[in-house]
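Removed from the display is one protein chain of the complex; every other protein chain stays in position.
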Amino acid sequence: MANQNEKLMEIRDLCVTYKTRLGSVSAVDHVSFDIFKGEILGLVGESGCGKSTMGKALMRMIDPPGEISSGQIILEGEDIMGYTPDQMRDVRGRKISMIFQDPMTSLNPTQRVDEHIIEAIQVHEPKTTKENGLGRATSLIERLGIQQRRLNSYPHQLSGGMRQRVMIALGLVLNANLIVADEATTSLDVIVEAKLADQLREIRDEFGVALLAITHNIALVAELADRIAVMYAGHMAEIGPVEDVFDNPLHPYTQGLLSSVPNIKLDDTEELYKMAGEPPNLTHPPSGCRFHPRCPKAMPICSKLAPKFEEVTPGRQVQCWLYQDHPQKETPAIKVTA
Amino acid sequence: MEQDNQNNQTSANSVPEWMLDLDRVGFVRKLFISRKWYGGDWWFVAISAVLLLFIILVGVFPQWFAPYDPKAEVGPSLLAPRELPPGYSLIAPKSAGELKLEDAVARGSTLGFVYGSPASQALREITTQMNNEAQEQGSKTRYQPRLSRFETVEEGLEAVLSGKINGFIASPAELGESLEKYPDLAIAIDLRGEAAKGFLMGTNQIGQDVFSRIIWGTRIALIVGLSSAIVSFLIGVPLGLISGFVGGPFDRVLTLLMDSLYSFPGLILAISIAAVLGAGIGNIIVAIAALYIPTYFRIVRGQTLQVKEELYVEAARSLGATPLKILVKYIFPNVIPSVVIIFSVNVGDAILTEAGLSFLGFGLPPDTPDWGIDLARGQDYLRRAWWLITYPGLMVTTVTLAFSMLGESLSEILNPRLAEL
Partner (left out) sequence: MTELSTLPEQEKSLVEINNLRRWFPVQKNFIDQMLAQKIDYVRAVDDVTFNIRQGEAFGLAGESGSGKSTIGRLTIGLDKPTKGEVIFDGINLGKQSSEELRKLRRRMQVIFQDPMASLNPRMTLGDAIMEGLRIHKPELKQQHRDMVLTMMEKVGMTPPLFFFNKYPHQISGGQRQRVVIARALITQPDLILADEPIAMADVSVRALLLDLMVQLKKEFNLTYLFITHDLATAKYICERIGILYLGKMMEMSDLREVYGHPLHPYTQALLAAVPVPDPHQRRTQPMPEGEIPNPINPPSGCRFHPRCPIAKEQCSQVEPVFRELRPGHFVACHFAEQNL
């Protein structure tokens, strides 16, 4: 299970901006949170919320016209924002690895599976022999449920689920501490997705690797994650243990979002909550709290000032004026019991 | 506070303010505001549009811009740009007093000049002009001085001094220091030809004004360029559309035909067609048009094949649209943007080809003011008279560039995705 006390990664006040023709877009705006060792953190949000950008930013893989304009990313005690390109190359793959949504385009179609894995090993550990690499690849592949004979296959000969598992293998073969999975199961069928989710949990249990699951599939996060982080329009609205957030969502956006997720269980007869409006255009984000135009509980202060992302109870942080005090605010903050 | 909430609710469902604003203003203001919302290189569009409008204006109304008739010999040959043509001085004895031009060139007067001096032409020009003016005024006077030729300037000046002739005409270059030896003689009249100011871009071998020729050349270039591009377009695009849409053996045959035409080197094909058809501006247009039909065909066919598979075409089919409607309303508008760019580049290229053809002597009658012809004539004078090819060359480049810029900027405008907010 997750070791709640040991932090793997600390993200402090991260800002990612994109320069477009129409102005500067702040895709990630002063976001701070932690990733603990061995935890499964689900990062959810709708299109344009910045979750994919966040995932890439953690590996400093933001390409121009975007850039990480400020903030710190502290991995194992060191701020990787100050790393040289060589140091970053070492981090990527060995400490953090990424799985993408479309495995077809993220695997090299001209390389076989074993070549992929061996190459990954040799890039980071150049002294490894081919046999050694092959041995590690084989045991890992089998552990992930792919038959050994598949090692000789090319990506197009594998199914979607298998390709994703190859991606996971690439992440694990170097004993990465964190796997960032960006919509890794979105293109998969539901049974394959369920099996992959099971597998990810098993991998976490066995290898102790942390998993950042970036997805818009909230039900999947409920199924899989230890903690859930909700992003909206470049801000982090809420973060906390998954049971607590689902039982008692604090941020109005989270409340709306969780109530709008379809539930297959027949005994759930609640009507789906219909949230008003649409996610904002980030070249002209709303003033103050970015959610205020759609918020059923908006107060005057919400359109003027953006609230801070603060801890309201141990382990739970929210960015909402409902739970914070301010001289310009008339109603007192709501206290949250753990 | 409740009120605020409600406003928030309605505004969340409705449209953002700035979008509504954009919708409410008139067209001109919308263009102006859109440049900010649509981003993009609107200045690029503006520049190319202005440039092209100017070029078209020049092409349609060359007489407004050209100071001279392009075919007329208005000045001495090979005059450099802005170089003043030599003026001529009429030298007479100081004792003659005020000498009027009319008297100097009157019937009874004798004027002298050096053998072969261009002064004779200047004199001729002046007398012709004065005769014309007199005729217009209805006067019966005729100006025709007697002419006397001399071997050297000194002889001529001696003759003036001795009274044999009334006046001696020479250019300042010819006179040099000679006049100072004759204190009794002075410059009585300053004769200058019509072109007292010189020519903006100089003159060519025959004495035609290069600037005027360029201006008039624009007309030919635009006519040939635009016409051939339009003809290519009108033939190539429908063929490409139908071929891509219908497919099958018809498509195969047509593609083969077009590909073989396409593989011909351009200028050679144009020359062959021009040679077969003979001279004349219409035939040139046909020859150049034939060159570009395969290009349109290929591009349009390729795009049609692609657009045919799009979901909105299937949606149209599911709505119950007839194949013709699908072709015209769904496929054609989505294929056109790529063609527009080709069209503008095509015009520029057609102008180049036309210049090339006339350079080689095909098609246009030899005294037509055309850039290609001028380039051909001037190619031997690169060192002596650089202006003969520089200016026509510059014009070809500029006009081609202007059309290409237009094409680029049109692709920005016409492609809605690029205007994404």
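Labels A and B are assigned to the chains in the order they are written; within every chain, residues are numbered from 1.
Rule of thumb we're sticking to: a residue touches a chain if its C-beta (ideal position, glycine included) is under 8 Å from a C-beta of that chain, and two chains touch if they have at least 3 such contacts.
Remember, predicted model here, so these are calculated numbers, not experimental data.
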**Item:** Contact residue for the chain not shown (choose from B:321, B:340 or B:360)
**Value:** B:321
**Prompt:** Looking at A:60, A:94 or A:195, which makes contact with the chain not pictured?
**Reply:** A:195
**Request:** Identify the residue among A:41, A:242, A:282 or A:322 that touches the chain left out of the display.
**Result:** A:242
**Request:** Extract the touching residues of subunit B with respect to the undisplayed chain.
**Result:** 13-15, 19-20, 23, 310-312, 314-322, 325, 329-330, 333-334, 416-417, 419-421
**Request:** Name every residue on subunit A in touch with the hidden partner chain.
**Result:** 46-47, 159, 161-162, 189-195, 197-198, 216-220, 222-224, 242-243, 246, 256-258, 260-266, 272-275, 278-279
